[in-house]
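Just dropping this structure here.
Missing here: one protein chain of the complex. Every other protein chain is in place.
To keep things simple, chains are lettered A and B as they appear, and every chain counts its residues starting from 1.
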Amino acid sequence: MDIGGKMQLIAGRIFGAVFLLISFLIIYIYMTKAVKGSVPKIRKMAGLEAIPESIGRAAETGRPVHYTPGTAGFSGATAGFAAQTFAGLSVLTYVSRLTAKYKVPLYVTLAYGEHIPLVESILRESYTFEGRPEAVATETKVLYFPIATSNAPYASGVLGLFERVKPASNIMIGPFYFEALAIAEQGFIEGAMQIAGTAMTYQIPFFVVACDYTLIGEEIFAAGAVVSQDKPLLGSIAGQDIIKIITILMLLGGFILQNLGIDFLSILKF
Amino acid sequence: MSTLEKVEKIDRRIVYLVLIIVVAAVLLRPIGLPIPISSSTKKYYDAINSLPPGSVVALGVDFDAGALPELGPMLEATLKQLFASDKKFVIFSLWGGGPAVSTIYLNKLKGLIESSGKKYGEDYVLLPYIAGGETAAAALAKDFKNTVKNDYYGTPVDQIPLLKNLNTAKDFALLITITAGTPGVEEYLRQWVSPFGIKFIVGALGVSAPNYMPYYTSGQIYGMIQGLRGAAEYELLVGSPSIAVSSMDALSAGHIVTIVFILLGNAVFLLRKYSRKEVKS
Partner (left out) sequence: MSSTFLNKELPIILIFVTGVIMIVSYFVSAPEIYLDPLAGNLSQAASLIAAYATILGIVTLAIIHVNHIIKRTKGQWYYSIIVLALALLMIVVGFIGELGTHPYFIWLYQYPLIALDTTIYSLLAFYIVSAAFRAFKVRSVEALILVVSGIFVMLMNAPVGAAIWSGFPVIGNWVMTVPNTSGFRGFIIGAAIGAIAIGLRVLLGKEKGVLGRS
């Protein structure tokens, strides 16, 4: 489809372009509303509510907390999961403030070296916020188990760590691969209270089975937004919900129209 | 502790020991259960067979060492089918270990390659790892030849006859990916299948296959090998039963052990629940 001059809209992608523009507009409107003060309310999430309880348990038993923001990097093949890692890092801010407050040792395990400066900065900020900057060196440990040809080095590093330190609380928020079940099951064996969250669809069932609380899919982004009180992020979550409603209406409408003999699919393929 | 309580809280090492014993026993004394062929595996096989002679196939080897036991047999059988056919193919990888894995299987099939008469550079090519995940997949789809400068062995691409006329994804008749995750199916769907309409077949891990069912049922994925079971079916179709077929009895044994423990766990749970109710009343 010629749109003037030397440009042509590619056939079969026009509906997609229109839908994308409408989605951008809706999300932008809700982000702007949130920044101006109309912040949407996010429902309670059991996993997020359970974090203080699990850290309190660690304080009572004198055992440490283990945290991991997932096993995906910011660049290369896993860059698409960076948003999940950022959600994990937002929740780490919340967790580290609690461990600073309750004086509980915190182990943060990482699979990518590029996360180290970010995590160290988060820990410094959190402990300074709680008035205990000197405790970062004595009560926290950032461990790097690099990913090689697979996530096996990271998995074996964390399994060994669990055997040695026996954490009372294991919090895993971010993107995970096959190591999810291994770490969660080892955490259960060590008697840890486990809270996990991921948007990696084929790891969610493993977390649901092995952990006490699970944040499923987009709940991790909502959790990251709630703990960080990031207004554009909170606003965009509301915008996403509106787009989901539109999508559901399209699905229902399409189903009805197709059954009435109207070729709705041809509109989508326009 | 009552007997029921002891069973419910059984040491997990006993569970592991039972699994090891049962699986090892079946590996040492195979039963030889029949393996019905599923329609998704048949479609994978037919997709390659139905191509016109001389068609060029894009084969993405998108997995590393960890997934080798499950995806290696799929790759081996795919290579056997391609070498025995009149199609040409280009092997590339969005995963770092992909070229090494491909080399292992190409070395393994040396005898077959020689007897097939296929010549490297004219009938098949191995490209190096292309970093970038989805951007790499997009770059390959838009400008295949210029995304890589050399093949895996260092030969410049303009000196390789097979790559001469391969400019975009449209120049391939079929895209195959044997993938352990990301980058993989979704990236190819977005960058190769949707924009260029290329036929797409997938070899996937058993744990990932449910994830890809929406794409298979909608037709975006034409055929799919699902896990080690699918690999065994495919080996039978190709006429070369190998490690996947020989693992099937062990797979069955492992599944039966898991189901028995689930049922045992539930039986004990329900018996304890009802015996507690009786005591209360």
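Rule of thumb we're sticking to: contacts are C-beta pairs under 8 Å (C-beta built on N, C-alpha and C of every residue); 3 or more make two chains touch, one makes a residue touch a chain.
Predicted, not measured: the structure shown is a model, and the values here were computed from it.
When the omitted chain is restored, the residue from B:60, B:73, B:181 or B:195 that touches it is B:195. Screening B:68, B:125 or B:163 for touch with the missing chain picks out B:68.
Only one residue from B:4, B:51 or B:257 touches the chain missing from this view: B:257.
Only one of B:51, B:100 or B:271 touches the absent chain when the whole complex is considered: B:100. The omitted chain makes contact with chain A at the following residues, 3, 5-10, 13-14, 16-17, 20, 23-24, 27-28, 31, 73, 75-77, 79-80, 82-83, 85-86, 89, 112-114, 116, 118, 121-122, 125, 144, 146-150, 152, 155-156, 178, 181-182, 184-186, 188, 199, 201, 206, 209-210, 217-218, 221, 228, 230, 232-233, 236-237, 239-240, 243-244, 247.
Annotation for chain B: contacts to the undisplayed chain at residues 10, 12, 15-16, 19, 33-36, 38, 64-69, 96-97, 99-100, 103-104, 107, 128, 130-133, 135-136, 138-139, 142-143, 146-147, 152-154, 195, 206, 210-211, 213-214, 217, 226-227, 229, 232, 248-249, 251-259, 261-262, 264-266, 269-270.
Convention: only the chains that are shown with their structure count from here on.
Each chain gets one centre point, the mean of its Cα atoms, and the points for chain A and chain B are 28 Å apart.
Considering their complex, residues 13, 76-81, 149-152, 177-178, 189, 201-202 of chain A touch chain B. Residues of chain B that touch chain A in their complex: 12, 64-67, 94-97, 131-134, 181-183, 195, 207-208, 210-211.
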